[in-house]
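In this view, the complex is presented without one of its protein chains, the others remaining in place.
For reference, chains read A, B and C in written order, and residue numbers begin at 1 within each chain.
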Amino acid sequence: MTIAFIGIGNMGRPMLANLLKREFSAVAYDIAPAALEAAAALGAARAASPAEAAAAGDLVITMLPSSTNVEAAYLGPGGIIVGAAAGKLCIDMSTIDPSTSRRVAAQLNERAIRYIDAPVSGGIGGAAAGTLAIMVGGDAADLAEARPALAAIGSNIIHVGGIGAGEVAKLRNNLISGSALVAVAEAFRIGEAFGVDPQILTDVIAKSSGATWVMEHAHPVPGIVDTAASSRQYAPGFMPDLMAKDLGLAVSAAREKRVPVVVASAVQQVYRMASSHGLGREDFSSVYKFLTPSGDDAPV
Amino acid sequence: MTIAFIGIGNMGRPMLANLLKREFSAVAYDIAPAALEAAAALGAARAASPAEAAAAGDLVITMLPSSTNVEAAYLGPGGIIVGAAAGKLCIDMSTIDPSTSRRVAAQLNERAIRYIDAPVSGGIGGAAAGTLAIMVGGDAADLAEARPALAAIGSNIIHVGGIGAGEVAKLRNNLISGSALVAVAEAFRIGEAFGVDPQILTDVIAKSSGATWVMEHAHPVPGIVDTAASSRQYAPGFMPDLMAKDLGLAVSAAREKRVPVVVASAVQQVYRMASSHGLGREDFSSVYKFLTPSGDDAPV
Amino acid sequence: MTIAFIGIGNMGRPMLANLLKREFSAVAYDIAPAALEAAAALGAARAASPAEAAAAGDLVITMLPSSTNVEAAYLGPGGIIVGAAAGKLCIDMSTIDPSTSRRVAAQLNERAIRYIDAPVSGGIGGAAAGTLAIMVGGDAADLAEARPALAAIGSNIIHVGGIGAGEVAKLRNNLISGSALVAVAEAFRIGEAFGVDPQILTDVIAKSSGATWVMEHAHPVPGIVDTAASSRQYAPGFMPDLMAKDLGLAVSAAREKRVPVVVASAVQQVYRMASSHGLGREDFSSVYKFLTPSGDDAPV
Partner (left out) sequence: MTIAFIGIGNMGRPMLANLLKREFSAVAYDIAPAALEAAAALGAARAASPAEAAAAGDLVITMLPSSTNVEAAYLGPGGIIVGAAAGKLCIDMSTIDPSTSRRVAAQLNERAIRYIDAPVSGGIGGAAAGTLAIMVGGDAADLAEARPALAAIGSNIIHVGGIGAGEVAKLRNNLISGSALVAVAEAFRIGEAFGVDPQILTDVIAKSSGATWVMEHAHPVPGIVDTAASSRQYAPGFMPDLMAKDLGLAVSAAREKRVPVVVASAVQQVYRMASSHGLGREDFSSVYKFLTPSGDDAPV
């Protein structure tokens, strides 16, 4: 089975690699020539446009950075909608605005092209290991058809609801993990200032009510968790730029529904500021570096 | 062995009960007559002051709501410092300002009375089950002596560092759990507004980067986790009043050390507002009720 | 000259009244029958739809609560676009998303209907007094034509830039006034808690760097400024619901442009929460009531 794989970035590349290690072949497209080269190096054929890839693949997978990119790849000139035959199944694994998912799906459906949203959680580490969590919105029969390919990419595949529900779940998850990470970073900055050993503090919290996935897997203090981005110079992983985007989508969704979101709002701005101050393309745990104390001689 | 147990509130009562179920007897004191009655009903003898309790016990345990109460119980008129013989060991299990811990310890030490700080995590549920996490600051030999009594109260006893370090660890833990809970509450409020089933959303997040102790054990949406406070009308548990206090202590400690704490600050205010709006004595997961959406006809 | 006036709410009614006191006659429309009655009581003719009003008026003015309402009134069934002849000038005085302004303008322009955006500042008091500030986006010649009618409504008419620029200015203004009001409310709540006389505190701040329009004109403490909403049971004035909306639009615009907005985000949530807790239709200065201290026995 041939997968049309569109979007070969930090996440897309290891996902594609895992597909190619199984029974799948692939035809790839990316707007950046270097990214397309990387796909070719993994063994994928090259396409000249999303349309060409979609025409050649039995199944389409997209993994793109924003709502705008998804809209362009599906509906723009040379887009999937042009190349995909009626009946073809498209899986958008990008994290985007749920309303964009629904709009794209509606336009594809007019040409009898099928679409499900299937955003992932787990970062570059999870993508490399093939252990991503995949949250699916769309028709159960479509998910059944997509499942063999998804199983090559992730280890938890959950059907959340209709079109867009995968995105809703994903954004809620990132609201929590993004908030928890900043809270962890603040806690360890204070602990340090009081001279408490970060390893002991980690052990304590791991057994208490502050236990969180992010401390266990994405600990912001270097040297505590070997596999965490912080222990390799905050190489992503999952970037503050993307966390700012995801939290922005969550806050915007909350606004639309009049839900108060004090923490999500504050956290969105922390990642936005970290991004402005040069950390946008490191790992999201680098907010710890951003939250530096002021100098000792600042009056208090 | 007889324990002088001072402070028989929501937490102190089940802790005392667990001591009495083991090999310990107790002499109790509380400023509130009703609380003292409750202790007597569990089988403890009554004392007329902290001093009298401290004189009668082989070991002193205090479990009080604030720094001011601790200072009064140890150093005020009729305080422990008056009744405790030289060499006696005192264990303060309250959550208070680490600098108060150090000040009280210093004054006791002048009279050769020993002191360790040993705040707990796990809430009323953990107190009842005897499974609290206990974070200890102070001398290792003192902890060794305290350990049998602590083992009746909690299941994880961790030596964090010198005097006050238990408090530092505790406050950092609550910074994380308090922040994570609000993030979880916001996420589920948004999910609801979009019509996503909260049970499915829980299942998704539990297997993703948003997995947290608080969602697993203190889920704010009623009916998802049977043992959570939300499933019994938000009966505490751990109260917003106390969470506001703990986060206030954490933010204040951060200020003293010039550490930026955007999320801790925002979260402190959420619990403070929930407290102002009538939820102060329910469970801290009741912030979910506070974060109600505005009416459908509010313009957006 | 006959004005087609669409939207006869808390703001629209006194604006219409001021037009009718001058040389203008009016034909009015509102989706709510009671509002339309109120317009008739002021002397306006009734129309059965925006289209009918637009056909009858020499100039169209709209004053509506949200982007959705504006879009419906101009472009929906029975909308202005259907009734207005080519060349007619429309003035939208609503506070909405600048991108909606541009989209509506573009569609009207295709039928040679002219459009400017002219949101106002000054609240119900300013509307009643005819002293609103009016921020205009659009063509200078169109503004010249609109100026006589605008001069009946407001006393400061400022041409800010092209279509949408009036909205941008308005939202930035409300970002500042909305933030300043919450800061004032917090300051006076703290002052009260320390027993400082609010009148003296007002006098001090009025001569210092904290001097602000909102303290002078919309003081949140009752009895300090006679003309302020707080001195008449917080009758609006300008409602928390609308402030939450305006700040939401500002935060959303910031997100689109990747601008960090820590204060705007926090303030948006304060008004959103005040709205959820029953204050949405009082004056925005009622956030002071929302920011109540917790009870005296809450531990600190």
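To be clear about the criterion, a contact is a pair of C-beta atoms (placed from the backbone, for glycine too) under 8 Å apart; a residue touches a chain by one contact, two chains touch by 3 or more.
What you see is a predicted model, and the numbers here were worked out from it, not measured in a lab.
Checked against the full complex, the candidates C:P50, C:G123 or C:G248 give a single residue touching the omitted chain, namely C:G123. The residue from C:V70, C:M239, C:A254 or C:L279 that touches the chain not shown here is C:A254. Even with one chain removed from view, subunit A keeps its contact list with that chain: residues 65-66, 69, 241-242, 244-245, 248, 262, 266, 272-273, 275-277, 280, 290-295, 298-300.
Seen from subunit B, the chain kept out of the figure touches residues 244, 248, 251-252, 255, 258-262, 265-266, 268-269, 272-273, 275-276.
Take subunit C: the residues that touch the chain left off the picture are 98, 121-123, 133, 135, 156, 158, 160-161, 164-165, 168-169, 171-177, 179-180, 182-184, 186-191, 193-197, 200-201, 203-205, 207-215, 217-218, 250, 253-267, 269-270, 291-296, 298, 300.
Please note the rule applied: only the chains that are shown with their structure count from here on.
Measuring from the average of all protein CA coordinates, the nearest chain centre is that of A. Subunit A and subunit B have centres, each the mean of its CA atoms, that are 36 Å apart.
Chain centres here are Cα averages; for subunit A and subunit C they lie 39 Å apart.
The distance from the centre of subunit B to the centre of subunit C, each centre being the mean of the chain's C-alpha atoms, comes to 47 Å.
Touching two or more other chains at once are residues 255, 258-262, 265-266, 269 of subunit A.
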